[in-house]
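Below is one structure, written out as structure tokens; comments come after it.
Missing here is one protein chain; the remaining ones are kept as they sit in the complex.
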Amino acid sequence: MYGSGGQIKDDDSAEDIKHVDLSCCHHLSGPIRVVDADGVPARPGDLLAVELCNLGPLPGDEWGYTGTFDRDNGGGFLTDHFPHATKAIWHFDGIYAASRHIPGVRFAGLIHPGLIGTAPSHELLKIWNDRERALVEGGEGGTTLGGVLHTRPLALLPEPKGALLGGIAAGSPDWARVASEAARTIPGRENGGNCDIKNLSRGCKALILRPEAPDGVRCDILRGGMEQYLTPMGPTKLHVHPIFEIGPLEPRYSEWLVFEGISVDEQGRQHYLDMSVAYKRAVLNAIDYLSKFGYTKEQVYLLLSCCPCEGRVSGIVDVPNAVATLAIPIAIFDQDIRPKHGGPPVGPRLLRRGDVARSTYDGDKPITLNPCLCGAGH
Amino acid sequence: MYGSGGQIKDDDSAEDIKHVDLSCCHHLSGPIRVVDADGVPARPGDLLAVELCNLGPLPGDEWGYTGTFDRDNGGGFLTDHFPHATKAIWHFDGIYAASRHIPGVRFAGLIHPGLIGTAPSHELLKIWNDRERALVEGGEGGTTLGGVLHTRPLALLPEPKGALLGGIAAGSPDWARVASEAARTIPGRENGGNCDIKNLSRGCKALILRPEAPDGVRCDILRGGMEQYLTPMGPTKLHVHPIFEIGPLEPRYSEWLVFEGISVDEQGRQHYLDMSVAYKRAVLNAIDYLSKFGYTKEQVYLLLSCCPCEGRVSGIVDVPNAVATLAIPIAIFDQDIRPKHGGPPVGPRLLRRGDVARSTYDGDKPITLNPCLCGAGH
Amino acid sequence: MYGSGGQIKDDDSAEDIKHVDLSCCHHLSGPIRVVDADGVPARPGDLLAVELCNLGPLPGDEWGYTGTFDRDNGGGFLTDHFPHATKAIWHFDGIYAASRHIPGVRFAGLIHPGLIGTAPSHELLKIWNDRERALVEGGEGGTTLGGVLHTRPLALLPEPKGALLGGIAAGSPDWARVASEAARTIPGRENGGNCDIKNLSRGCKALILRPEAPDGVRCDILRGGMEQYLTPMGPTKLHVHPIFEIGPLEPRYSEWLVFEGISVDEQGRQHYLDMSVAYKRAVLNAIDYLSKFGYTKEQVYLLLSCCPCEGRVSGIVDVPNAVATLAIPIAIFDQDIRPKHGGPPVGPRLLRRGDVARSTYDGDKPITLNPCLCGAGH
Partner (left out) sequence: MYGSGGQIKDDDSAEDIKHVDLSCCHHLSGPIRVVDADGVPARPGDLLAVELCNLGPLPGDEWGYTGTFDRDNGGGFLTDHFPHATKAIWHFDGIYAASRHIPGVRFAGLIHPGLIGTAPSHELLKIWNDRERALVEGGEGGTTLGGVLHTRPLALLPEPKGALLGGIAAGSPDWARVASEAARTIPGRENGGNCDIKNLSRGCKALILRPEAPDGVRCDILRGGMEQYLTPMGPTKLHVHPIFEIGPLEPRYSEWLVFEGISVDEQGRQHYLDMSVAYKRAVLNAIDYLSKFGYTKEQVYLLLSCCPCEGRVSGIVDVPNAVATLAIPIAIFDQDIRPKHGGPPVGPRLLRRGDVARSTYDGDKPITLNPCLCGAGH
């Protein structure tokens, strides 16, 4: 569940999602000046141990959404199967999240910040822009996954449209210069960023890097911690990744149903130890399975994008198949979703569960069809 | 931890690993005839709900090993960094596993079968052989990951050498025919197989498919369950994947240190949403980090290959970076591995922890060096 | 941690605790009118399923206290050992609670309402008053535990002083009548009340009984649920007890140190299957043990009164000893409190941890001394 700067409404239409302006999506606070007890600011090379004391919706505003973007407007992980925009609204009842668009499930959510990070130096920014530009310039042919993961574009390069630059006066020369080279905040990177790690929730401690800019959060500065603890790997000493600690307050479910996926794509083609392909298959398998219990596939897709499921790298050694698993807690459903004699509910036992909001897909990109069901791929 | 048909010894040399004959590695029991209470055997299309009542080492034989194979003899996930054979022996003290080669860690293991599955039909076998052959014939250039994951060969095609064919008389025409078309058991596939899923442990229930062959384990037959519960995806109705249920007896650790990796490789190249690359980076980051606490990198690598860590698919939406995380339970170490002021132990506070057994690498393949440390990639 | 109507201050003196007016301690909200979706109010005989959606300190007021009352002003569980008033202030950092009076511990707290319940009928109120009066009139001799648990008085009978009667005009005849027969809210009773169950925290669902009075909380009415689900036991149909459901968000710690106690009191006298005596011994054992790690006994006593420890009824069958255990999560301490070779820290390794606020005990009641240390009981 996430916000988009107020563009998304708590209603039953996905038109807002379909036409959302993703160039103006992450409204970030900061930068924040971090100083130690003596007032000495954090410096490049220090490690910031930021504790996420608490997180949650604003009182009176206890809702969020999950959605899939239109394939021609950003798409998503399974956009080749689900090219249309969809939306589900979630409301919080204290620790629980529930959606009128996906009845019959409720879970204790792991609320996480989505984005957290430090501002990059000019040198690190250039590294990002260079490598992402090289990817885009290589085109879809430059990556095997281009044929499997259809999210587009391949990367989002700096783009003045929609840039949010805080105190820099709009229209000034500075604005134009900065907007044209500032990194887009879509992906997670070495500075943390939009890592979207669900476990980075309340009570966790994130260890992030190289603050360039500064004012007053409660956090601990490990002086020189970057060099002490982290070994860069890559062309420069800036190629380091964050780490974090998880505390004892994650919701713990005891019974799980687990779906496997191997690195064979929907057309039956063998990929070499490809975890992205394997994970895509595990998620597709889960969607197909759960749709037998009264849900539409779109409902399950949106549910899996926010419930406390576990996507695991289960095997990445035994050629040629990577094995991914997706574990789903059984207790979040109001019916027993385990396989049993007689099969899933049918007839009057099968409760239809409504649907998410959805829009039409008006583009012309092919849909990935399931060959064995449809007799036709794309 | 796994066995290799008695080729590996409980000693302090990795020469047995270096020269292991992997053509004869998985000694499987079965096939087993499965019948229901009325004596009616399981049929293709049924779903077998196999409960793993118990699992463990044979009394008097409570040990196992972890190792990395020589790069010219199968290699492993990080073989481009660690091309030499290594070995660590683990002994069980009841629920705990400990290794004299990696002192100072101990954990409650998740004992799993590694391989579990059903025999394929001729049709499914042909699907496997065809798609894996296509991969091999495409060569390394046919896969982006060929330049990142250096495990070779790309796949193991049917190979008479080392084939274990049960009751078929060696030297007979049948033996030659079967050995030349039977699938190698290295990877997990649609039938289950060598999925190596750690969570598939005691008390779990695996749901596997299409028994072709049969005799007497305790398992439940869900008649017609394949069609009722599983939706094939791929060119045929045989393209389905197993699912399983996890029970309440997994070891549960409450505090974790988590390492991120993004899909930028060791040379700084950007990959597109590639979870295998991201996970490789997360594991490399964890190895570098933990090696600051008195361990060699080889010790950490072998530890991570068997301890109850969690490899997670954390983000696979935000282009171009996939985000993988590797979570390691803090309580398995006899020292506090969390980052703190002053950095990791140094001087007399740093306890050196010996090493795993290791052999030389006598091949000529290049090692992936860390450019920022070494000034030289490969 | 609890409040006392604003009498307790966030400071370093226990004088406020020493002189607290416990006749005016529980400031309760309600009664609340509960209606169903059709506006029909809950009736006697219904079961109210009240979900604790969220609980926590008011923003800007994130603190609480633990204390022990003076032996002559209410005392506490171990008042014969610790007759003086003490106080520790706890502040919340998001999910964690920490105290400047007990440094070196921090825990994810289980925030619970302390009191939750329904208003009694006149009949139930009379039952309470009658049985508690009988206890008081029997005197200390009427209970074996009178000589072991020194909290006094034995029960708190209706008392106009300090009564909080909501809308009833002070000084009116009604006020005098009601104040003289209304039950004191100190103990938990059939209606729920001050049960102080730590596990009744966020995400739980409490099932309570017989609402007499009413307006607008979110709760579910199980019509006739009392008779359907609960079997009274006692002289009347009103002798029923609440039940509740616990959800998946309790903090979960994985390693615990556990202290036993058996039903032999501090003087060595054998009691018959007495769990209160056994539990008192378990708590005393834990206090003595943890005080070897730099804490005063008063610090440990106050810590145990609010940290997520588990007091368990471990054995109540094997005559003559009841066995109680107190389990304490190891991870809440910043030092390793497990027993090891060489004993607890001494000399410079022993960190003294300050102390709680404490007052003098000016009364003349005897202290329970430990005969084997002091050569003198009371």
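The chains carry the letters A, B and C, assigned in the order they are written, with residues numbered from 1 in each.
The rule we apply is simple: a residue touches a chain if its C-beta (ideal position, glycine included) is under 8 Å from a C-beta of that chain, and two chains touch if they have at least 3 such contacts.
These numbers were taken from a predicted model, which means no experiment stands behind them.
Shown chains touched by the hidden one, complex as a whole: A, B, C. Among the residues C:L149, C:A163 or C:A182, only C:L149 touches the chain that is left out of the figure.
The chain omitted from view is touched by exactly one of C:D12, C:D72 or C:E310, namely C:E310. Contact with the chain that does not appear here is found for just one residue of C:L125, C:L284, C:I332 or C:A357, C:L284. For chain A, the residues touching the chain absent from view are 251-255, 331.
The chain not shown here touches chain B at positions 51-55, 93-96, 108, 202-203, 218, 247-253, 329, 331.
Within chain C, the residues in touch with the undisplayed chain are 47, 49, 76-77, 127, 131-132, 134-135, 142-146, 149, 151-156, 186-190, 194-199, 207, 220, 222-225, 228-237, 239-248, 252, 254-262, 264, 266-276, 279, 281-282, 284-285, 288-289, 292, 310-325, 327, 330, 338-341, 343-344, 370-373.
The rule is simple: only the chains that are shown with their structure count from here on.
Greatest Cα centroid separation from chain A: this falls to C.
Rounded to a whole number, the gap between the C-alpha centres of chain A and chain B is 27 angstrom. Chain geometry summary: the mean Cα position of chain B and that of chain C are 50 Å apart. Shared interface positions of chain B, i.e. residues touching 2 or more other chains, are given as 252, 254-255.
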